[in-house]
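Only one protein chain is missing from this complex, and each of the others stays in its spot.
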């Protein structure tokens, strides 16, 4: 790619990893301490640190706080996160004192399914007693969603299966579901605030509210998004076209961050 | 003291620190991992290590396991316990995993009062709402008595106040008292197995039984011990005279272990 | 000091301590995963094990493929970024070749289970699961009242393995185990078990351990067997010794798609080899060399030593 000959705005496809990572990175502009998962979140936090938020603090569930990785981390327990880090805590300290203790501003997650309230399924597709697909399960997500200040979810797909009217299994509940179980058990965190899909950005400004489509990626319409969402999804009055990544963002991802295309697909 | 000119058996007074420390050290002959408190227990474990039990393992509530002190420790958090130790754990690990987890064979304690079942008072003399004497309180004793395999208690006094029929306050209960509260809450440990006083050694072979006088120090009689004990204390059929310390034991205490007479009084 | 050594060889340690039907914990969160010990369990043909492991990655997939495991206690069923565990999926999704029982928690649920097990607590409270389907999936996730008047809270039960097996950078012959880098829940997992086996990159002199007692994560009294086993964490890594073989993690995704190729891999890399030395020898030398790391030293701190003259001075 020769940046000089091109418009500053890239034409990468909205469904591409680059597009999703750039949209996600921009969401981190004014955020503090981020609990970063593996995959696209890793790219997004790295890009955010190089662009919109040089002071972003990276915390990993493996116990690393204040990571300064010398290269792209291949997983949340990669040795590059440890060498030169400010601290490595036990997992009891990380999950108990840092996360459950309330020090994480943003959790950054993937999911197979998200519902209209921002509850997540990362466990099973189909009947959980005999699943069609055994997904990875809860991991740290069941702790991140209730305890982080807010959560940003990146979805690799946007269709009626991944944004269903009813989850096949609820691994990580929204505050709405916690309230339904017991109004006194509402978690401290907001739950999912933002969902980034290959079609749109959905936001949930109210802790007990629904996801609302606020940004639709270039080339797609409200009807496209509604047709791909299993519930009657709300569209913001102020809905806009998602700003495209700049070529500089794309170049950073391809030529400096993920040079081996580990997460970029 | 010139050992060579004397009988191998010393004539130190039964009420002396030396006598108590030697009697206590002998109790450690076949013991493994000992949770040692400050004061006379420190002397006793050090003497035991040099005489009857070179492999004794010393654990301190400050988190030190496998201490190899280069000098006499002035307290259970002394730096000499740390330098050259095999491990220093957090206190959550020490109290939670090592002690409550069940790895301590013998706890070694002092107390202001002990009752016939081996319950201990280290908190108050008089009415606890307005005490005559505010004692140090529970410290780790409330954990050591229920969780150590057994406990050895050294008393600096033996009179009707320190061996009362009723404790002024029960800080660290025997299994008998735990059973009385709830038969299902009986602790794993035996509780107090041995009480060493300036007059006698009392033992409690049954986890739910009473203390029995098994050894009476030289020069004292059964009547002396009974008169100084507020309950009608049982005397073992096989009661014997407590063997006197050897001069070599006394020499070790005075000339090698506690050269500054920190605990020896 | 005439204390006994706990150093033994891997074959003996597994033969002595790991028996059919036991609950066996192999921990290591991405780091210091006890692969060599897991392979020895495969080699000795253990059966009917309950395997406890927060992240049953490809080590679990291998143990299950080999038929050692009938029950899995875990919190994340994937190999990090390297994809699915196909043997686990085959068994859970289709009972192929047999059913696998699964007892499932979140990460923090497992960490708290280890702490409860280590401290002999009947349960451990955790602020997760309200509104989740997890308690329906796993009835061992229960609720208790807060006696201070707050809302109810979920609790998880203690986990007490018969045997916990770990890998570490170093230990002394007495069994004091030192680790650095990511420590996961290894300390709790060790204290929660009846028997603890630790494979290490190096058995070092007691003086080395005793120079830095805060580095001892597991004290000797909690350890039953120490096995010197350099490279014992491959294809995972040992901070400061060798890096993770990420390529192998990706390769396993392909190998394990087909059960017969997974079995063939076990034949070549486990059953046909006597142990870890042979395994490392069979690796392509450039592959192993490529995992070497450059130095980044911690530096030394001073623990101090009392000068005799100050003792008891006043």
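Some notes on this structure:
The chains carry the letters A, B and C, assigned in the order they are written, with residues numbered from 1 in each.
Here, contacts are C-beta pairs under 8 Å (C-beta built on N, C-alpha and C of every residue); 3 or more make two chains touch, one makes a residue touch a chain.
Because the structure is a prediction, the values reported are computed rather than measured.
Of the candidate positions B:103, B:119 or B:214, contact with the hidden chain is made by B:119.
Among B:57, B:78 or B:249, the one in contact with the hidden chain is B:78.
Across B:181, B:241 or B:256, the single residue that touches the chain missing here is B:181.
Listed by residue number, the positions of chain A touching the unshown chain are 33, 54-55, 57, 64-66, 68, 70-72, 74, 79-80, 82-89, 93, 96-98, 100-103, 188, 259-260, 262.
For chain C, the residues in touch with the chain missing from this view are 119-125, 127, 140, 142-148, 150-151, 153, 155, 157, 169, 180-181, 183, 208, 211-212, 214-215, 239-241, 243, 246-247, 250, 290-307, 309-310, 312-314.
Listed by residue number, the positions of chain B touching the unshown chain are 38-39, 61-64, 74-79, 82-84, 88, 90-92, 95-96, 99-100, 119, 123, 128, 130-143, 146-147, 169-182, 184-187, 262-263.
Basically, only the chains that are shown with their structure count from here on.
The leading chain pair by number of C-beta pairs in contact is A-C. Averaged C-alpha coordinates put the centre of chain A at 59 Å from the centre of chain B. Centre-to-centre, using mean CA coordinates, chain A is 29 Å away from chain C. Residues of chain A in contact with at least two other chains: none.
For chain C, the set of residues that touch two or more other chains comprises 115, 187-188.
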